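What you see is the complex with one protein chain gone and the rest in place.
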Amino acid sequence: MAVSRLSRLAARARVPVFPALGMHGEPALHRLALTAGIELVDSPRHASLLLVAGGVPPDRHAALRRVHDQLPAPFATLWYRSEPLIELAGATRVDELDALPEALTTLHRELMQGQRGSSPRLLPDEPPNPWEGLGDDGHGGEGMMGGVPYGRPMVMNMTDDLRDGLTLDSLTVTLGPFLPMLPPGLSAEVTLQGDLVYAWTTQDAPYPTALGSVFFRALQEPVPIAELERARARHHLKRLHVALRLAGLERLALQALRLAFEPRVEQERVTKLRRRLGRSGFFRLTTTGQGRLEQGQARRVGGVAARAAGLEEDLRGRDAAYRRLGFTPILQDGGDTGARWRQTLAEIDQSLQLAHQAEREGAHTEVIGSVETPCGPWGEHRSEDASRLLDELLPGLEWDEALSTLASLDLAAVSEWPQETLQGSTEASGNGAESCEERRA
Amino acid sequence: MDYPLIVDLFFVLLSVLAVVSGWRVFCTDSMVRASFFLLVSFIAVGLIMILLAAQYLGVAMFFMMAVEMMVMALFMVMFMMNPAGLNPMMMVHQHRFAIVAGAVSFVVLAAVALLAEFPDSPLPADLDPVTSLGNELLGDSMLIFESAGIVLLTTMIGVVVLSSHRGRFGAAEEGSMPPGLAPGGEPAGMPKESDEGGGHHHHHCH
Partner (left out) sequence: MIVNELILPVILVTVVLVVGAYLVAVIDEAIAGALGLPRAANAWMAPLARGAWLLTQQANATEAPDWRAWRLAPALYLALAAIGLAVVPFSPTLIPTDLVTGVVLWGSIEALATVVIFLHGWSANTLLSLIGAYRYVALGLSYILISMFVLIGVALPAESLQFSQVVASQAELWNVIRQPLGLPLFLIVGLGVTFWGPLNLADSRDLAGGTASAISGPPRLVWNLARSAMLVAFSGAAASAFLGGWLGPWLPGPVWMLLKMLAVLAVLLLIGRLVPRVQPERCVTLMWVVLLPLSFVDLIWAGVEALW
């Protein structure tokens, strides 16, 4: 009786969902962020539902199984446009974005009221590395040392510290590809001293980003500048959402996301967001001159990052239609995290202004065969993955600085399929994802 | 002196806690646990001091020891080659010497407790221990305490200033050479090629 009352009450709680993103799973994330009654959590331990959104390449299945087993019982899984793992063949699968929030809510209610059993554990419950300590408790023997207890060796820090000589022991761990603070799909082997990143080796590149179809059409035919620029502003607003959420500015993050989904964003609302962001202390307290890109690095990343480092690289400048609208690239000279966000905000503003103006004049692009995407120039080649850059950029930063630097960079390659195709049919999603993967490998 | 039985009871319980947690310091296999067992022992002693009407000293003991043990634990983790102090390790060594030293100091302290003659001068009932301690510290002995305090503080600040150069990557490049990232490599955090850089060799690529 009491137990059933407790579970009825528990069923009324916000639905705690841990999202494990596969290829092009972001739309699900955005939808859920805007849904009341659903809470996206950062740790699998804090969730009752594991949402796998988008196709997960087979080489990440082992990691997915580990994430799956970390959810505390009772828990269930839901697969959005993704093929469930073989062991979980009976799990719920949803392909319609609109049906997703409802499906999650129902699943949670059934789980809490005991109408549905917990998802089975997939891996044996034993340490990934066997006990290799010395003696019963691991100590004794060689001086004060005690072997390699659970695969974690005693470190021999013979190299000097990166900063001031106060060396904390280094810990080496593999992070990703489902860590929600990293770009989806990115995994890396990281050596940390305390919270200082000592070494960073990117192992798996992030999944390619899907752009709007207007950027693809712009390669082949003149497209309305208004449409192109609105799509660009939308892309940047979604990136801003991620960074603001990471910085603990939940409210402004949601405002940015809401703007990104408005059919016609008004410029005043972006200006208001910018002003609020400035007043909240975002630039003074959280982004503080870290993650500076050298010119060469900035060129490799391209797009906003390049212009934030003072490189005048913008294909739009070559288009006469843009020039007639009075377009000149905005530039910053800092090249650091703060400069990238100032640049992004300024470019969102500029894009909306161009869109407004172009709409009045009915302006279309004139250059064909190349387009400036939000991720950088697309001339002969699509923007390629630049995540290897992190190996040189992140060492020496504190964890917080490293993550805010990561959030400010758009490093993923551009997918060869437009967003609309990927979301149009499920077939395209699964197959497209895999072939992208093969192509890059 | 008459006081409720509960005071005796608490005294016994706290003494047992102090001794047992003190003993656990030497049995545990972790630097962090050892530090915090010691902290528990000190907290028990602090509570006993409060029972003995030394209210200020007892409470001061809590925060002094909490900060001290926290810093000690972190420094041990930093200086031992045990990642974050998470691996089990032997916390005791030099067994024979330690046993002899422990036994001797126990005998000496026990002898003091048993053989010394403690003064028997009951304090007046209206004595305010915190005020009298304050008067003692800041009255006649003020000069001694204050000068000792300031010397200690300047020493600490001096040590910090001498041993660090603004932050961990901060302005170390001005006048000092941070170590290389790789053994024998370029100094870390130095400006790559400043145009006015004094004493640098410039490489020009043509």
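Think of it as A and B in the order they're written, each chain with its own count starting at 1.
Just so it is clear, contacts are C-beta pairs under 8 Å (C-beta built on N, C-alpha and C of every residue); 3 or more make two chains touch, one makes a residue touch a chain.
What you are looking at is a predicted structure, and each value in this text was computed from that prediction instead of being measured.
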Taking the whole complex into account, name the chains on display that the unshown chain touches. A, B
Among B:L52, B:V67 or B:L138, residue touching the chain not depicted: B:V67
Of the candidates A:G117, A:G248, A:G317 or A:G379, the residue in contact with the absent chain is A:G248
Among B:L51, B:L86 or B:L137, which one touches the chain that has been omitted from the display? B:L86
Which parts of subunit A are in contact with the chain that was left out? 6-7, 9-14, 16, 34-37, 41-43, 45-46, 48, 70, 72-74, 112, 127-128, 149-150, 168, 171, 173, 179-181, 192, 194-195, 244-251, 254-255, 280-282, 285-286, 288, 398-401, 403-404
Touching the unshown chain, subunit B contributes residues 30, 32-33, 36, 39, 55-56, 59-60, 62-63, 66-67, 69-71, 73-74, 84-86, 128, 130, 167
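Quick note on the criterion: only the chains that are shown with their structure count from here on.
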Find the geometric centre of each of subunit A and subunit B from their Cα atoms only, then give the gap between the two centres in Å, rounded to an integer. 43
Complex contact set, residues of subunit B against subunit A: 29, 77-78, 80-84, 86-91, 93, 163-165, 167-169, 172, 178-183, 188-189
In their shared complex, at which residues does subunit A touch subunit B? 133, 137-140, 143-146, 149, 152-157, 159-171, 196, 395-396
